[in-house]
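A protein chain is absent from this complex, but the other protein chains hold their places.
So that you can tell them apart, the chains are marked A and B in the order they are listed, and the count of residues begins at 1 in each.
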Amino acid sequence: MTEPIIKPDVMRISWGPQHPMSGQTRILLDVDGEKVHKIIADLGFTHRGIEKILENRSFFQGIIPIERMVMADTTNIGMGYVSAIEKALNIEVPERAKWIRSLMCEMSRINSHLYAFGLQAEATGYFPAVFLWTTVDRTILLDLFEELTGARWSYNFILPGGVHKDFPEGFQAKLIKGVEYLRRRFEDYWEAMVENAVFEARCNGLAVLKPEDAIRLGATGPVLRGSGIPMDTRKDDPYAAYPDLDFDVITEPACDVMARTKVRYREIGESLKIMEQVANEIPEGPISTKTSFFVRSKPAEVMSRVETARGELGIHMYTEAAPNPYRVKINSPTLRNMYVFERLAELDEILMADIPVVINSIDPWYLDSDR
Amino acid sequence: MTHLGLLRAVAANSFQFSRTDAGFIAEAFEAVVSFILNLPWIALEFLQVNAKPLTQVILLPGLAFVLVFAIIAVWFERKFLARAMLRVGPYYCGKRSGLLQVFADFLKLFMKEIIVPKDMDFMFFAAMPVLVSTLPAMAMILIPFDSNWVLWDIGSLSLPMFFAIAGLAPLLPIFAGWAANNKYSYIGAFRVAYMYISAEIPLVICAAAVAIMAGSFDLLKIVEAQQGMWFAVPQFLGFAIFFLGVIIESERTPFDIPVAEVELVFGWRTEYSGILFGFTMMAEYVLFQAWTLMFITLYLGGFNGPVLLGMTTASHIFWLLAKFAALVVLIILIRCVFPRLRLDQMLNLGWRTLTPLAVLNLVFVLALKVLGVY
Partner (left out) sequence: MSLLKKILKPFLVVAPYVLRNGQTVAYPTERPMFSERFRGRHRLRLDACISCGMCARVCPCNSIQLVEVPGMEKKFPQIDYQTCSFCGYCVNNCPKSSLVFTDLVEFATTDRKTLVYSPQRLMEVPDIKDVVPMLKYRTEKYLTDTEKKFRRVKEV
């Protein structure tokens, strides 16, 4: 920020917090005409001290703050924390609870990917149609969540030991109906947006991230899979019911913005497949092992990782003989992807008009990187 | 002092009194009183002589047409876009239809404070929105709505005159962006400059092709030459190019690069607040109106159409407005369907695609003319 600008033609623009499209962050661009020389991401505007808050809450109470890290995708993050607690306390989770957890994780993933899709449309100027279609389609999922858990985005449903309540009556039929509806809408997105001549002209060949650069810089999530590398925590290190479910890891060979958009699009299709499998094949059984609210842990050090919509989230927890964890370290995917974003200006030529498109292909959520 | 001189001249022409200093004030007083007493008759005579131009200036295509179109177009665009987005649009103002929403927004903008940052050239800055809303309206007075309903009938040079007036329109956003002393406005102003340079040239070449085919620069004669067949049919290339040109000139998506909200807060309109902002929003619609009417006049036959109910003037005006409404709906639909092009892609389009095609169109028209088909 305080580095002197050495080249005389270069203007430093603050694509900053007071901007219609920047989100809750400031990105400094060194711009010469239209070409961007350097990107400096100035994160930290929304730091809330979640890791410190978690030290002062018991295990059950800590789920509330950590779910509010990413509002579009709360289940996956809660899943990471609860997996860590269960490893630390040696709690076994019954089968039906695992399947319900996978279902909620996939619905949350569709939620987040639809939102990212809509933001990508808005970034290219396609505000009228696609962004609000995604909002409307997300309300279908939010209604399903409301039937199941009682809240629309902060579910507080995945608790250590299992899930809170069972399916209400007729929920499986509603799930299947929702899946069919979303599949029909799905084709509309492909034809109206991805196969649109102007959208392709904007996104093809932009911000290419080669596979070796993606691995070297530490990309994760759809950014990594859009460069052709098939890494997905659901297959590499399975949790919940993913060993029993049948789905593919989506990669795309072209490493540009269009490839990442297509990866997110196809992942929505895979998540719909998983939702259908859960609705049809879920086993019967208990839904949780009884765990006391004021459970005390023994000294332990555990790590757990989950695949959120933005990438891989890691939780490193250190507990002592207390009702609260001693230290929780959250490794967020957005922070790693923002590092990749800063280097993109050196790897490939980006114009200033492309900055919103490229940022939304990384799909950052700044509360996630600032915690 | 000049008012007194005027009164003295009036007195000298109407009354023969002796011009002494003492009686001068009595003279002037008499002149004024007699003017006021005769005022109704003077006004009536003025209205009788200038009836038609006054109707044209106030109603069509003057003040009322521009303002009413801006109001209806804003309402229609908001509702149309809302339906494409599966929303409802303005709903509560005006008995669940939202018709009064435009007035409510306008009133709100009047009551807001106009923020003037330091180091800004305020006179320049404040003059630009007013000019950019009224300049295209000035260009619109050349369009013929009927054989004898042209507000400014300069005969044989109306086509170049339109381009001369409407071609000044791009300069104003550049001035506004520079006067605002803000990085975003500055970048927006330069984008305007790039865009319009590349877009005007194919437009002028296509208009020249139309003038050649019609045999004259007079807009009225161009419309009359299309009574058999609209010029859109033999000049399909020119039709497509001019259609794109209409969208580019009125700065609408997919070509609203100077006002790209997601990149440069609002381009050259960033620093405007209050009623000046209202004017910049209106400017988009007035430009749109002027260029669409020109497009209809050049390619879609102007006011030609079958005569309804035996009233030629009214049916001609009706056909022109019907074509205009259809085009407005189509251009608003295009906004729903396409995202925004980047500046270098738009410049490529203008220089590498549109200009050669426009020249090809011109050559084709010349060939048709030489071979005697037209």
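By our rule, a residue touches a chain if its C-beta (ideal position, glycine included) is under 8 Å from a C-beta of that chain, and two chains touch if they have at least 3 such contacts.
Just so it is clear, the structure is predicted and the values come from calculations on it, not from any experiment.
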Omitted-chain contact residue, chosen from B:28, B:67 or B:84: B:84
Hidden-chain contact residue, picked from the options A:14, A:156, A:291 or A:331: A:156
Hidden partner chain, touching residue among A:14, A:46 or A:61: A:61
Interface residues of subunit B (partner: the chain not displayed): 80, 82-89, 91, 333, 336-338
Interface with the unshown chain - residue positions in subunit A: 57, 60-62, 64-65, 129, 136, 139-140, 143, 146-151, 154, 156, 164-165, 168, 177-178, 181, 184, 188, 191-193, 195-197, 200, 293
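By definition in this document, only the chains that are shown with their structure count from here on.
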Computed distance of Cα centres, subunit B from subunit A, in Å: 48
Subunit A partner contacts - residues on subunit B that touch it in the complex: 81, 84-87, 183, 187, 253-254, 256-257, 260-263, 265, 335-345
Residues of subunit A that touch subunit B when the two form their complex: 11, 13, 18-21, 34, 121-126, 128-129, 131-133, 136, 192, 196-199, 201-202, 351-356
